[in-house]
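A single protein chain has been omitted from the complex, and every remaining protein chain is retained in its original position.
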Amino acid sequence: MSDILLTIDGKEVHAKPETTVLDAARSAGIFIPTLCHHEKLEPYGGCRLCTVEVESRGRINYFASCLFPVERNLVVRTRTEKVDKIRKVILELLLAHAPDSPQLVALAEEYGAKADRFDKESSFCVLCGLCVRYCAEVKKKNAIAFVDQGPRREINFIPEIASKECWNCKECFPLCPTSYLQAAYLLTEALAFPSSLKSESGSR
Amino acid sequence: MARINSAAELEEVRKSIATKKDPNKPCVAICGGIGCLGGRENLIHAFEEEVKKQKLEGKADVRVTGCHGFCAQGPNIIIYPEEICYVKVQPEDASEIVSQTLIGKKVVDRLVYTDPNTGKKAVHQSEIPYYKKQTRNLLGTNPKIDPRSIDDYLAIGGYSALAKGLLQMGPEQVLEEVKKANLRGRGGGGFPAGLKWETARNAKAEIKYVICNGHEGEPGAYMDRAIFQGNPHLIIEGLIIGGYAVGARQGFIYTRHDMPRLRENIDLALKKAEEYGFLGRNILGSGFDFQIEVHLDVGIFVSGEASALMRSIEGKAPEPRPKYTRTAVKGIWERPSNLNNVETWANVPQIISKGSEWYAGIGTERSKGTKMVSLSGNIVNTGVVEVPFGTSLKEIVYDIGGGIPNGKKLKGVHFGAAMGGTLPAELIDTPLDFDVLSKLGAAIGAGGLFVMDEDTSMVSMSRFFLDFLANESCGKCVPCREGIRQMLRIFTRMSEGKGKEGDIETLEELCEVGSLASLCALGKTTSSPIRSGLRFFRREYEASIKPTKRTA
Partner (left out) sequence: MDDHRIDEIVNKYEGKPNSVIMVLMDIQHENRWLPREVLEKVSNKLGVPLSDILHIATFYKTFSLKPQGRHEVHVCAGTSCHQRGSAKILEKVRDLIGIDPGETTSDLRFSLENGSCLGCCTLGPEIVVDGVHHNNITPDDVEDILKNYK
């Protein structure tokens, strides 16, 4: 299969078919910010920080570059007024939950996002899904679930599984952009792990 | 009933049904729509009892039909063969109707429709202004057939389009006809069905699917239920024809879980269609095999979104997939899946039997055919109507809809519910047309037309729509989930008159980002009612901003 030629920020980039615009950009040394993306996981398209401007067949659109497949003659712009505005607002929306998240704070400066634009929200989870997806796709234990919908969406540790698997694993902890994951784990452990295991583990 | 294996056999069956039918046999056609019966069966029982009591068993039929469309005047019944319409019928009226009209052939005056504006009475549908101004190519059949009888459907010419398509036309020819007719999706997208079919047809795959989206989650839209419950074979026929054109041997019907009568009618229709040979192997001797599976919705709006619906059929949580993976190419289980709305499928048989040229003769240049519209809100005649595209909104709201009740003035007309927009009263002459309405920021959506009178608060309506979306958003992507969250905070303030300086600008920015960066159509259109409101009713929003000491 022949390479596909597209343009990213004025630079000609060659990519294999079925490559995402994000991967194509990275291979050409062009940086696009991400939050919910991880090389070991299927692209998710939840945070939308990687949104780029895409021009194809005379039309301009905005797509999440982690999901959008390369196309011949695609013209991609990773920084435009609208793209920057999108990223700024996304950051401001997320900072309302997790104002201390290092990833968010670092990007906020670049995009002029104000951490106090929106009032503080009670939950500091940003629902990037890295924990849920890592546990499902890499560890294949499915110890964490997304529950509920819309603004009420949350992540929950499943006590029956987490009590057996998590203590010796915790590989998802460093993935969390906020401190929510560890807090959620400890809370679940305290409240919902089967009491038999709690007494066994003693020191915890 | 033996399977029908050819066009000739089909005509034989049709003839034999016709000879068995007595066109003069009295029949009480009771509207079985949810708006008329309200989940109760007592009206039906009353008539069944009276027919027995007055010794008409076997000599008169009691037929429970689909929606007649005149919900505001329900419960509705029509007495055949005279086609006498009675409105607001109660179980206690059954005895008089049976003795006076069925037996005595006299009209019961007090149950006849009276025009509230002129005081004129109208006995027949053709005399009632509500019906007179409609073009009921789809809905008109409802009162005339028993939705549980495939013979009734055959008697009015049902499945002749299927026979024509399968036996006289090739799949490409069927597809061409649908393209030439310019049938556009009726579920809200307005996308040319023929083009979608073509994409699915051209996708290289052994297994393909066609899907009927009967979810009808748009609040205020209830026309799909009306046609599906009243004439399920019409949609089934359309779906089989679509499967043939696209090259799919499997169809899915995705329908509501909360309407028992609808479900029963669909299940029975599928069973009968299979028995008669319209489903299964080698349909009508054409060599084409086709099966249909029914899936139920689970009570959430976003599962009406095509890719989310497909996730649901796959058994997963309905999280929409981005549109650049076109579902016509990769849908259910990564196979080409052509999804269309109930009303879209309902239009297909007439396009095949009467031809694309006939169909394209109805409507406007780029919006062809008729559209079912469900009227609700501050309007005298709530109900399901059917008009050709191009009909002015004024005619729909006033001539058919009967105008605004309680002497109030019209404030606006809203399409598309929580994902739509409002047209102010000054634009009431706008024609019903996909593109014209879309350009005005009030895309037709599924066709639910919500009328607002002068007492409506636009701020309150915007807040209401956001509440709806908060309950229906899947929550996966930030612009939608967090955008709704923050917009709700702002609207809560505004509806208490405590809007802050800068709130409208924040709303506008959240709307812009949501419309550009959200994952699916729900996220992208959360901003529509707000933008539409700000476009035509900006002052109302500004009035809810508490003036600061500086501006007061």
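By letter and in written order, the chains are A and B; residue numbering begins at 1 in each of them.
Assume contacts are C-beta pairs under 8 Å (C-beta built on N, C-alpha and C of every residue); 3 or more make two chains touch, one makes a residue touch a chain.
Since the structure is predicted, the reported quantities are computational estimates derived from the model, not experimental observations.
Here the missing chain is touched by one residue of B:V13, B:C71, B:C85 or B:A328, and it is B:C71. Here the missing chain is touched by one residue of B:S356, B:T382 or B:Q486, and it is B:T382. Checked against the full complex, the one of A:A28, A:V105 or A:A145 touching the unshown chain is A:A145. Remark: the omitted chain is touched by one listed residue; of B:S307, B:S374 or B:S544 this is B:S374. Shown as candidates are B:F47, B:Y222 or B:W345; the residue that touches the absent chain is B:Y222. Listed here are the chain A residues that touch the chain not shown: 132, 135-136, 142-149, 156, 158, 160-161. Interface residues of chain B facing the missing partner chain: 34-35, 38-40, 71-72, 74, 216-222, 225, 257-258, 260, 295-296, 298-301, 303, 312-318, 374-378, 382-383, 414, 417, 450, 452, 456, 464-465, 468, 471-472, 474.
Operating definition for what follows: only the chains that are shown with their structure count from here on.
Each chain gets a centre from the mean of its Cα atoms; for chain A and chain B, those two points are 39 Å apart. Against chain B, in their complex, chain A makes its touches with residues 45-49, 51, 62-64, 67-69, 82, 85-86, 89-90, 93-94, 96, 117-119, 121, 126-127, 146, 148-153.
Against chain A, in their complex, chain B makes its touches with residues 300, 317, 322, 324, 469-479, 481-486, 488-489, 506, 509-510, 512-513, 516-519.
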